[in-house]
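Only one protein chain is missing; all other protein chains are in place.
Chain naming follows the written order as A and B, and within any one chain the residues start at number 1.
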Amino acid sequence: MLRFFAIRFARALLTIALVVTFAFIVLRLSGDPALMIMGPEAPPEVIEAFRKAWGLDHPIWVQYLDYFKAIGQGELGRSMRDGRPAIQLVIERIPATLALTIPAFLVKVLLGIPAGIYAALHRGSAIDRAVMITAVAGFTVPSFVLALLLVLIFAVQLGWLPSGGQDSWRHAILPIATLGFGGAAVLARFTRSAMLEILGQPYIRTASAKGVPWRRVITDHALPNAAIPTVTILGFMVGSLIAGAVVVESVFSWPGVGRLLVVAVANRDLAVVQCILLLVAMTMVTSNLIVDFLYGLLDPRLRSKGAAA
Amino acid sequence: MAPLVRISGLKVAFDGTPVLHGIDLDIGKGEAVGLVGESGSGKSVTWLAALGLLPAKAKVAGSVQLDGRELLGAPGAVLDQVRGRRIAMIFQDPASALNPVLTIRRQLCESLALHRALHGEAARIEALRLLDLVGIPDAARRLSAYPHEFSGGQVQRIMIAMALAGQPDLLIADEPTTALDATIQAQILDLLSAVRREFNMAMVLISHDLGVVAENCDRVCVMYAGRIVERAPATRLFDDPWHPYAQGLIGALPPLDGARRRLQAIPGTVPDPRTLPSGCAFAPRCHHAGDDCHAGVPPLAPSEQERAVACLRPQRLPVELAAE
Partner (left out) sequence: MTTPQVEVQAISRTYRMRSGLFGRPISVRAVDNLSFSIQKGETLGIVGESGSGKSTTGRMVLGLEPPDQGSVHFDGAPIAAPGTAAWCAQRARMQMIFQDPLGALDRRLAVAAQIREPLDIHNIGTKAERDARVHELLRSVDLNDSHGARYPGALSGGQRQRIVLARALATKPDFLVCDEPVSALDVSIQAQVVNLLIDLQARLGLTMLFISHDLRVIRQISSKVAVMYLGRIVEFGDADDLFARPQHPYTQALVSASPAPGRRSSNRIVLTGDPPNPAARPSGCAFHPRCRHATARCAVEVPQLTAPDPQRQVACHLVAGASSQAQDAA
């Protein structure tokens, strides 16, 4: 088990390093940050000074190594725009994002999983078909389209809710609905197919043949098995708590991490972009580790394999 | 004596395609009855239908009575008291027949709680006794193990222990040894006949293997395309099969001793249930078929000495091969 997690952990670190590298390369290749920030009319000596100040005059591989060294020391750089520590800028925005993504996550789980189970248990019924049509709509329609649609109906037409901003809880309803509905759709479809597969397994028939009442066949025999694949998708959703709202935050001008990222990318604010990417990679990787751990808890077949190590 | 289970006119259809065309079968107390037939003959479907274990889309008609009480269409609560308690069932693929995420103890104690109202320590002691009975070594330690930690033969033993937990009057064993190696198959069949003797339990042994059925059953029913085509005491059926299909099955089995002979292959294949021939379903593959065979389905006609055959031209001459 220990070895199992040591390997996972090493892999997680490697993933983060790759993400940082990727971000570094893409951002440096796509334009000169000094020109972007100072503007094309800035005098050459100002640009030169800016470059010196940020270490942009060093060869690219030195910049790369320096960057890694800094990250190792917990130094994530300062925003090139206002000179504040990038990490601080990002942390300031996290509560706003979580205020959207955590309720949205609850919506996904509380709506998606029961809907998927219900649809599977009543396969072919009118409700099953309704759930599936809604689910397909939910994840084929891009979130910005859904967001605009909701704004059109509830803000413009009905005038019940504000279309953007962050002044009261009412401002959060449409963004949460947008995020939650799409995720619930994915989760419903996933849960349904996992349940259907489990319900076809011979051990479900064995349980019925033993005289276990159908309701308990579902709760005691089917659900613990269906939980195993569902955890994967839940882990992915937990991983996107920090940065899963880029589009929605932009549409609803919600001042979260996602919006910060969009602005920072547009401005070539390298430190901020890299800081966010690092944060995203870390949440993703952490949630993957949690998923692996949950797998071990849920599936004894994996557990004994790990124990043999 | 009234039979333990009486199945009459049992019919099953999937999506409008009939797969079982009226089965009549009595199981007496303590009796061992074999059902043989190839895939698609309806031997498993008969018992899944009888116990209400088929998916909801299956249309089931006819009657299945346990001690005179109708099971078809009975409410779920009634069936739950029959399944596992009066009639238990074990299946072919032991590896997937037990729930992979629950311990053996949980799965055994579940049956004990449902049917014997045993809980906690009492259930644990009884579970141990059952595992001991079916020959699981070191049962106390292995009670907390999961199914994947056992070999196929051991899982089938655990399945049998679970079936015995409700002290049933009838055990349906659906191809219990098909997935197992020959020497393990012998162990499981031995165990089944031992527990049957000990508890005076009736058994229905469903198998495609004539040898397995012949050795372990009192009576045998041969099924073909959703019907019973011959019913006879086990020894008599194999010494002297009457139905051409039963003869064909025995003739197709290579002998293990004596002179080698060319196998009597039955020509053609099992008919698709959607395009069943009119008349006797076996007629297109039968050497003895005449025009009348294609005209109507021959009924399972009782004959002398507990035998019945559904054939217009039963071949009642002893076949030389049947003596082997």
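Assume a residue touches a chain if its C-beta (ideal position, glycine included) is under 8 Å from a C-beta of that chain, and two chains touch if they have at least 3 such contacts.
Everything quoted here is computed from the prediction, not taken from an experiment.
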Check your understanding: Pick from B:Gly22, B:Gly153 or B:Pro298: which residue touches the chain that isn't shown?
Key -> B:Gly153
Practice item. For the chain that's not shown, point to the residue among B:Asp67, B:Asp132 or B:Asp190 touching it. Key: B:Asp190
Practice item. Name, in rising order, the residues on subunit B that touch the hidden chain in the full complex. Key: 38-39, 151-154, 181-187, 189-190, 193, 208-212, 214-216, 235, 238-239, 248-257, 260, 262-267, 269-270, 322-324
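As a working rule, only the chains that are shown with their structure count from here on.
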Study note, to complete from the structure: So, in whole Å, the Cα centroid of subunit A is separated from that of subunit B by 52
Revision key, fill the gap. Residue set of subunit B touching subunit A in the complex reads 48, 51, 53, 76-77, 79-85, 88-89, 91, 93, 96-103, 110-111, 114-115, 146, 148-149, 159, 162, 166
Point to revise | Touching residues (chain side subunit A, partner subunit B) in the complex | key: 201-203, 205-214, 220-221, 224-225, 228, 298-301, 304
